[in-house]
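Read the structure below first, then the notes.
The other protein chains are all here in position, but one chain of the complex has been omitted.
Naming follows writing order (A, B, C, D and E), and every chain is counted from residue 1.
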Amino acid sequence: MASDHGSHSDHGDTWTGHVPPVPFEEYSERYSAFFKMRRENGVIELRLHTDDGPYIHNWAAHNAWSRVWQDVGNDPGNQVLIITATGDSWFRGDPDKTWQKPIADEEPDYIFQQTYDGWKLIESFVGNLDIPTIAAVNGPGIHTEFALLCDITLAVEEADFMDPHFLAGSAPGDGQALVLQALMGTKRAAYHIYGGKPIPARTALELGIVSDVLPREQLLDRAWELAEFIMQRPRFARWATHNILARPWKKLVAEDFGFHISQQMLSTVASKELIPIRSLIADAGARKIW
Amino acid sequence: MASDHGSHSDHGDTWTGHVPPVPFEEYSERYSAFFKMRRENGVIELRLHTDDGPYIHNWAAHNAWSRVWQDVGNDPGNQVLIITATGDSWFRGDPDKTWQKPIADEEPDYIFQQTYDGWKLIESFVGNLDIPTIAAVNGPGIHTEFALLCDITLAVEEADFMDPHFLAGSAPGDGQALVLQALMGTKRAAYHIYGGKPIPARTALELGIVSDVLPREQLLDRAWELAEFIMQRPRFARWATHNILARPWKKLVAEDFGFHISQQMLSTVASKELIPIRSLIADAGARKIW
Amino acid sequence: MASDHGSHSDHGDTWTGHVPPVPFEEYSERYSAFFKMRRENGVIELRLHTDDGPYIHNWAAHNAWSRVWQDVGNDPGNQVLIITATGDSWFRGDPDKTWQKPIADEEPDYIFQQTYDGWKLIESFVGNLDIPTIAAVNGPGIHTEFALLCDITLAVEEADFMDPHFLAGSAPGDGQALVLQALMGTKRAAYHIYGGKPIPARTALELGIVSDVLPREQLLDRAWELAEFIMQRPRFARWATHNILARPWKKLVAEDFGFHISQQMLSTVASKELIPIRSLIADAGARKIW
Amino acid sequence: MASDHGSHSDHGDTWTGHVPPVPFEEYSERYSAFFKMRRENGVIELRLHTDDGPYIHNWAAHNAWSRVWQDVGNDPGNQVLIITATGDSWFRGDPDKTWQKPIADEEPDYIFQQTYDGWKLIESFVGNLDIPTIAAVNGPGIHTEFALLCDITLAVEEADFMDPHFLAGSAPGDGQALVLQALMGTKRAAYHIYGGKPIPARTALELGIVSDVLPREQLLDRAWELAEFIMQRPRFARWATHNILARPWKKLVAEDFGFHISQQMLSTVASKELIPIRSLIADAGARKIW
Amino acid sequence: MASDHGSHSDHGDTWTGHVPPVPFEEYSERYSAFFKMRRENGVIELRLHTDDGPYIHNWAAHNAWSRVWQDVGNDPGNQVLIITATGDSWFRGDPDKTWQKPIADEEPDYIFQQTYDGWKLIESFVGNLDIPTIAAVNGPGIHTEFALLCDITLAVEEADFMDPHFLAGSAPGDGQALVLQALMGTKRAAYHIYGGKPIPARTALELGIVSDVLPREQLLDRAWELAEFIMQRPRFARWATHNILARPWKKLVAEDFGFHISQQMLSTVASKELIPIRSLIADAGARKIW
Partner (left out) sequence: MASDHGSHSDHGDTWTGHVPPVPFEEYSERYSAFFKMRRENGVIELRLHTDDGPYIHNWAAHNAWSRVWQDVGNDPGNQVLIITATGDSWFRGDPDKTWQKPIADEEPDYIFQQTYDGWKLIESFVGNLDIPTIAAVNGPGIHTEFALLCDITLAVEEADFMDPHFLAGSAPGDGQALVLQALMGTKRAAYHIYGGKPIPARTALELGIVSDVLPREQLLDRAWELAEFIMQRPRFARWATHNILARPWKKLVAEDFGFHISQQMLSTVASKELIPIRSLIADAGARKIW
């Protein structure tokens, strides 16, 4: 069915005119500035990158994510998703480039787009991907919420996890806090978020935030090994198992995430400050937050 | 922002490389066999049709819907959605063409696709459209669940609403019952669903299932009038108002719909019957169900 | 399977030793002082009675209900349930007999049993019956909560519905208020409950509390007609349709009913009064509450 | 207990040092510019007013409400609450006085206070009042959400109910939409809110938004009659009945209201417009919105 | 009350005709092929067995469980429940005996019964037992979900816990995954379920899946010691404490379990495979899964 609707011609003409989803060749090319994609036997790997080096945060990628999840999810050729990044960091950023003036000083449409993109990248991840998902977190970085929303999250020893929003003068509403609350508990999450404290990979494993910690050279191999193990089960079993295991995320996002993101954006816009507040993150470089 | 990211060049290079969503010209053409689309001043109208006449149910359209909602929702050029159909019926079908043998006799991939499409068309509608939505139901028909999931639902006098699943020997898990339970109440919905009873437009209005009932010649004009009224408000107001008014649907779908669709498909597959059971719907033509 | 496990002897010995549920002959006899039961073609009818006349409330019946629902639900010979009562009233009581001294003056075990029975009769009704349920309310009376918890509720013109708890000096925690809140809305339910106002059958129909109102002589015939219509559908369809239509009740009872019943019993015990407070219901006879 | 802790001196010294709540004489005086309060036999009446005439909206009152509910709720001398307003209108306002410049132009602390007051007036109403509540809506007006959050809502024929936010260019997040969605249903609420359509008292009664509609001269008498009827029941019964009947509001506010108010304030601040947008409400005077 | 309703003869005749629940002697005999039952001072012990040796899974027992929980729960002579199994394993099975052909090849009634029994054994456990429950898990085995749903779960060192569904080609919808998600967290549960990884008793203790780990010779003594400790508290305290501690399970089952079981059965039936897929569990014997 998935790969060839023509084979169902014996069911009469009600499938005539089937419009196939965007093919791998097209979307892998379209988003190639943000993701290197490869696929083998139903397993698709998305690798975050910037110029084939470590990913540097930029609004163009941030805007594209929700649509990447759609295209990957629509394509029945994708049966297991692996998501990883490049080199030794998951995600880097330069506050001075990413946030150049207080968001309150931007045009309404600019504020809208930033809000909308931040919201949809989470909603689209849990709403449009109905296959087993595996993250392979290859190093420290922020914005790990979609790595943590995957069914399975592998990490290298050097990885860490943190929510820098409050540290930097804003509120933790982009999904990272939602995921940390759910995985490490309300009390632990609050302490780490108020303090802007990173959680090293080993601690994250003990707390149930990640599934396993591995040496870098084994990370991707293990992800692929898991993906292949999963692929040996019937399609219905993969789908239903993902549905059961990801149901808590779907409910959580529907019930709470809209509140989180709205509180973050409201507090950021209404405070009228340039966030991250530079004085608050003066030592961020040393602490490798960005 | 939405229409021209270039104008934000003063924000540095973090928007460089922006990948725009699929443009109206492309998706309106791609799905033109199922939907006639037109757009004016931010209002997009989708008209269900088959060969420019009344829509005849077919699996190709059923499969495409979830992606249509994505493309429409992704495009910031769309600010209000009107959805309607063609001629004097919302939706027609021929059971003998649509269901030719028991679904239990199909291949697993076929059963999968049918299940998946039925699930995603609802999830995608509530998850990927973040703008005010208006349905203009131009006549009787089944599969009105996405018309009812719109923020506003206008209907002609001749329209009616029903859930034919139980009547035909299956279970009402495709979203129609979910919507009817929420809008008309548990007790009324149960009676109509067990009995396969249609709800005429006027009754639907009294019960809070539709927003208004109009003569056919005024239907679309009223929808456009409403859309234009809505368009006079700021983008943020439109978005936030839709978010508030559609929140009950998002929660309902996350909490209950997976159960509904799974029960429907399990009961249909496991009963091994050819559904609709022909003897049960022998008078369906006379009753204009299909 | 249901009727003859022996037919599965070809599946080897894993069904050997099957213990059948209590048979109709046994439980229909055991509870015959409270319910007249009859069964035809999978439709079981339970008729509340006292000495084959109108049912007079008594604690023995109140205690038995939760187990009646279990036995009926366990027996695969029961595929649709009709529940009704005798003569021209649903339920009568004599406060002076039923409540003879303040419950605070009873032994803890007595208070426990009253609390427990009141709780379990609701939980058991929604938790142990997985078949379509139809109530045929043959006249006025209190304790209609399990009639209203049925999928379909038919009533005679003379029936009415009320929650007398607050009127009588207690709190409305036995399930009736829970059901009224869900069916007629929070605001309407509050007004009727504070005021101890009965809802006539016709009004109940308009408000979505009952499914239909009929002349007495047609009541049971209509219930059986519906049951037979339902029986024409496959077993899986009946089961799944009931599951979908009754899901709101299961969720509601799990989330809210424990609070309701605990508040009722706490307020009744702790107030130390003889409830119903006689002065408050002095005109109850005239108003046909009991 | 409530009225005289000294009577419990036989329980030893663990009640020694009891700090009584703020007495009626003190809080009724403190908030006398916004509310005329009177109390009789445990029934407290709060009458909104401005200079003893119809209430004119002002931020000082808006700020005080959450604390009024606390003081009223803390005082065990208050056993039933009646809330009403003065003359022939519930609530009047002059947009030109109330909103003089875009809120985005205000200082962060000003935006904070407005947000906070709007949030707390709802949370405090459902969280700090644990007694039966009766609203007597004496005329048209906006900001009826706390009248509708009362257990019982009486209204005069001339009253109407509306949510003017979207009409005026903002989002309906102040509680009015939350209450309308819950009482009149998702579909009807959406249509009225998008259209800025008022709901006349009679229609509100039919839709379950209000409990009863009365001629003006009977309004307060009926409220007091109800209060006295309620007062005849034991304290535990009044408390538990309110708890049961108001539980849906407590859950609704906890789950959804934070989202509503955050969306309203975010959309209002980020749109940077002067809201109400003057052109959108040009005919508001004629339509008696403000 | 519980033990002798006759003692309430002073309350008049409203208890006349009390029908006692099925007595211990009767149900302990009826289900003796699956459970050895003994009772002392209000503590009832149920021991799973097959021919007085380790329990071997069979459909007759699977079918009976929901009714065993009812009979145990109905009998006020049972005040604390201990559930354990025989010898050095909790639960054994032989896939070749238990599943002999694809379930898709069975008759609809057979599929129904398997689905129904799997559903009801969980619903009945949380819905019909209102007393403190203690599991004493005496060895490894699958189908530990009702051991884990007990208030307290003790285990021997050699016990382990796993969900073998996905490993074997199906979906984890029988309650085990639901319980593991709730107790060990979403992330850990997903990794163990996708990988079919058993959780040794010590690890289960660290993760909060079991209450304590003990040498085999102390296991039952400890369970009885706890039961006796619990029995020293008043009946109301035992009941209310169980209600409070088990409330999360009641809510979870009402909200999520129907989805889980429906997904499992749908995926198993629709995949048309013989599950467990033999090639996937070829080494199951060595791994002591079954």
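The working rule: a contact is a pair of C-beta atoms (placed from the backbone, for glycine too) under 8 Å apart; a residue touches a chain by one contact, two chains touch by 3 or more.
Not measured: the values here are computed from a predicted model.
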Inquiry  = Under the definition given at the start, what are the shown partners of the omitted chain?
reply    = A, C, D, E
Task = Have a look at D:P54, D:G258 or D:P276 and name the one touching the chain we're not showing.
result = D:G258
Inquiry  = Out of A:G173, A:P234 or A:P248, which residue would touch the omitted chain in the full complex?
reply    = A:G173
Note = Missing-chain contact among C:V19, C:A60, C:L220 or C:L266 belongs to C:L266
Inquiry  = In the complete complex, the non-displayed chain touches which residues of chain C?
reply    = 104, 108, 111-112, 115, 255, 258-259, 262-263, 265-266, 269-272
Task = Spell out the interface residues on chain A facing the chain that's missing from view.
result = 165-166, 169-173, 177, 181, 184-191, 193-195, 207, 256, 259-260, 263-264, 266-268, 270-271, 273, 277, 280
Ask   = Please identify, in ascending order, the residues of chain E that touch the omitted chain?
value = 132, 148, 151-153, 182-183, 208-212, 226, 229-230, 232-237, 239-241, 243-245, 247-249
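The rule is simple: only the chains that are shown with their structure count from here on.
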Task = Touching both chain B and chain D: give me those chains, sorted by label.
result = A, C
Query = Where the centre means the average of the CA atoms, what chain is farthest from chain D?
reply = E
Task = With residue numbering as the guide, point to the option in C-E, B-C or A-D that repeats C-D in over half of the contact pairs.
result = B-C
Message = For the two copies chain A and chain E, what rotation in degrees overlays their C-alpha atoms? Round to the nearest 5.
response = 120
Request  = Please decide if copies chain A and chain D contact each other with the same set of residue positions, more than half shared, or with different positions, and reply same or different.
outcome  = same
Key: Averaged-CA centre spacing for the pair chain B and chain A, given as whole angstrom   = 29
Message = Can you work out the whole-Å distance between the CA centroids of chain B and chain E?
response = 42
Query = Residues of chain A touching 2+ other chains?
reply = 108, 112, 234-236, 239, 243, 247, 255, 258
Request  = Specify the contact topology among the chains shown, as one of line, ring, star, complete or other.
outcome  = other
Query = Tell me, which pairs of chains are in touch?
reply = A-B, A-D, A-E, B-C, B-D, B-E, C-D, C-E
